[in-house]
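One protein chain omitted, others in place.
Think of it as A and B in the order they're written, each chain with its own count starting at 1.
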Amino acid sequence: MSSRDKILAAVKNNQPGPRALPSLPGEDTAAHTGTVDLSSAFVSVLEAIGGSAYTVSGFDRIATILHELHPRAGRVITGCPELAALGEYGEKYADPHTLEDVGLAILSAHFGVAENGACWITEDRMIGRALPFIAQHLALVIRRQNIVPNMHVAYERIAELEAGAAGGNVAGGDSTGGFATFIAGPSKTADIEQSLVLGAHGPRSLIVFLIDEELSDAGFY
Amino acid sequence: MTTNGKDHAALADEFNKDEPRVNWHDETLWWVRQKRDKAAHNVPEWELLRDTASRIKDNVLSHLSEYLIQFEAMAVSNGITIHWAADAEEHNNIILSILRRHRIDKMVKSKSMLTEECHLNEFLEQQGVDVVDTDLGERVVQLAGEPPSHIVLPCIHKKKEEIGEIFHEHLGTPAGNADPQFLTHAARLHLREKFLTRRVALTGVNFAVAETGEFVVCTNEGNADMGAHLADVHIACMGIEKLIPQRKHLGVFLRLLARSATGQPITTYSSHFKKPRPGQEMHIVLVDNGRSVHLGRADFRNSLKCIRCAACFNTCPVYRRSGGHSYHTAVAGPIGSILAPNLDRKKYSDLPFASTLCGSCSNVCPVKIDIHEQLYKWRQVIVQEGHAPLAKKAAMKTMTWVLSNPSVYHTAGKTGRWFMLNVPFTVNNGFNPWYRQRDMPVSPAESFGEWYKKNKK
Partner (left out) sequence: MRVGLFIPCYVDQFYPQVGIATLELLEKFGCEVVYPPNQTCCGQPMANSGFEHLTKGCNALFIKNFEEFDHIVSPSGSCVLHIKDHLHGDGTAIPQKIYELVEFLTDVLKVEHLDASFPYKVGIHQSCHGQRGLKLAQMSELMAPPFSKPEKLLKMVKGIQLIDLSRRDECCGFGGTFCVAEEAVSVKMGKDRVADHLQHGAEYITGADMSCLMHMEGILHRQKSTVQVKHIAEILNSQL
């Protein structure tokens, strides 16, 4: 009898009587209704966890801000065609080790989550799984209206995105590729006497740009 | 008992010899408990979430064999190789065989309490494999030659000056530098070199989803991802109980995990691994190591719901004042005290007694494990199976006799009080553990029973 068979037999024999799955909490969280509330909640949580956020009217603004904040970024890779002028765009990197010297990666994420300041990004937007982690600094771009209130709605949104990507074919949910992640702020640690240090092994900083074409530039950066 | 024979009480006694340090350890962890409270307070439906998570895990345990089969099928169809390990030894050998097949003797590892439980590092070291733990806290204790003392904050027992010394000795940082920012940056550079040069990465698994065959790894540092995405081979180790039924359930657990652990709304990275990178091998090792046996124990199976957040550690007044090493087991604290006796009844017979049964742990547990009730029940099992010290057994038998017989009780009480009043030295001495740091209560002239007889009847 293989270990697999032994284990499964023991588990089957010992598992208790059936207990039903509960329903999940609904979409309601305190005080999150319209888009404006969600994006300001998102920004305030993101800033509290060490990230920074800019609400902008378009990619020109993003380019300007990045020039100001990362003037000596060195090697820049972007997944946004609108920012192709800032660095490498449209290339493929067979060996992730060659990304070791990337100073700044600018990627497009799908949506943000207001309750925790996280952004969801799938492999197809990462230009290789290693890039969002190996770059010294990371910037993510989302549309301001693509912010969900909490993680329950986030997984509903993920399911919709996957169904869309597969053309409605969601058998086993395997249509979006093999890797995705929520990124909430820069990498960090508090392992040394609970002192928070931003910049552990992943990027040392994270900027999230929230694009809202309805915005005018007056009064903003 | 540890290998050098010391139990929790003896180790805790040593820990308490340095009172300022105990205060520092206690206050640091209490601060983490307070951060948890603040985060939980920001989620109005917090208690509903706990209840939901608890019931999801109840469902998992009751259908575990079906979920395991479903998970395996999905993962395999996604190109992942699944291994089954009945025990720690088999787990260690499976990992070694993967390394041997690839002729690799250097690897990186991110946090996995399961690998601590299986003593993987020691095993691999003996086989000539160099393992670098990449979580900063774990790297610190690895360099110090110690086990972690906390499952989320591995070196919480170490002061920054001590970490500075360790880094000075092993990484060449300047002597006397204890600045967390500087030390973290030094670790970043040191470990970046490892990520870039090692071809095998081992990670733990926070959650595995039966519906999709994917697994989720949560870190703040990004070390699991740096290892996995640069490695040719990614091995993920998980206890069989780490499953959840459907992807949407991740919403519940990811809302609870970091808030319970450190007071953050979520860890920096919650990485969902479904398929290997093209050209990469991905392995999952499913480990039993006593879990299937534990599943059969009606009184104790709920401890398998644990999501390893350590909220119970941070709230436990005993853990905070004795430190993780006093528990002499991979997973310490309250949850460790109800899991370990399953692994070795005799060796860990002391742990369920390292508690006042205050109940704080059960009420911070995000999956509502009845920890303090299980501690009580383990005490009965341990005594029934003959692991109580002889002196204690004798004392309890005497107590039973006295307390079951009113006349004996009255006499014993009167006698005891007489001695305490007239010959206080009989109890106020070095043999009386109470007397070490506390005065004995003052003996009254008469007991309540005697007063009642005189005044009321």
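Just so it is clear, a residue touches a chain if its C-beta (ideal position, glycine included) is under 8 Å from a C-beta of that chain, and two chains touch if they have at least 3 such contacts.
Keep in mind that this is a model prediction, so the values were computed, not measured.
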item: Displayed chains contacted by the hidden chain, counting the whole assembly; value: B
item: Contact residue for the chain not shown (choose from B:Phe253, B:Phe300 or B:Phe353); value: B:Phe353
item: Interface with the undisplayed chain - residues on subunit B; value: 8-9, 12-13, 15-16, 19, 22, 26, 30, 37, 40-41, 43-44, 46-47, 315, 317-318, 321-322, 353-360, 363-364, 376, 379-380, 382-384, 388, 392, 396-397, 399-400, 402-406, 409, 413, 416-417, 433-434, 436-444, 446-453, 456-457
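Methods note: only the chains that are shown with their structure count from here on.
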item: Whole-Å gap separating subunit A and subunit B, where each centre is the average of the chain's CA atoms; value: 30
item: Complex contacts: residues of subunit B adjacent to subunit A; value: 28, 31-32, 43-45, 48-49, 51-52, 55-56, 58-59, 61-65, 68-69, 74, 77-79, 84-86, 90, 134-137, 140, 153-156, 158-160, 163, 180-181, 183-185, 187-188, 191-192, 195-196, 211-213, 220-223, 225-226, 228-230, 240, 245, 247-252, 254-255, 262, 264-277, 286, 288, 292-293, 295-296, 298, 301
item: Of all residues in subunit A, those that touch subunit B in their complex; value: 2-4, 6-8, 10-22, 24-25, 28-30, 45, 49, 96-97, 100, 113, 115-118, 128-130, 133-134, 150-152, 154-156, 158-159, 172-174, 177-195, 197, 199-203
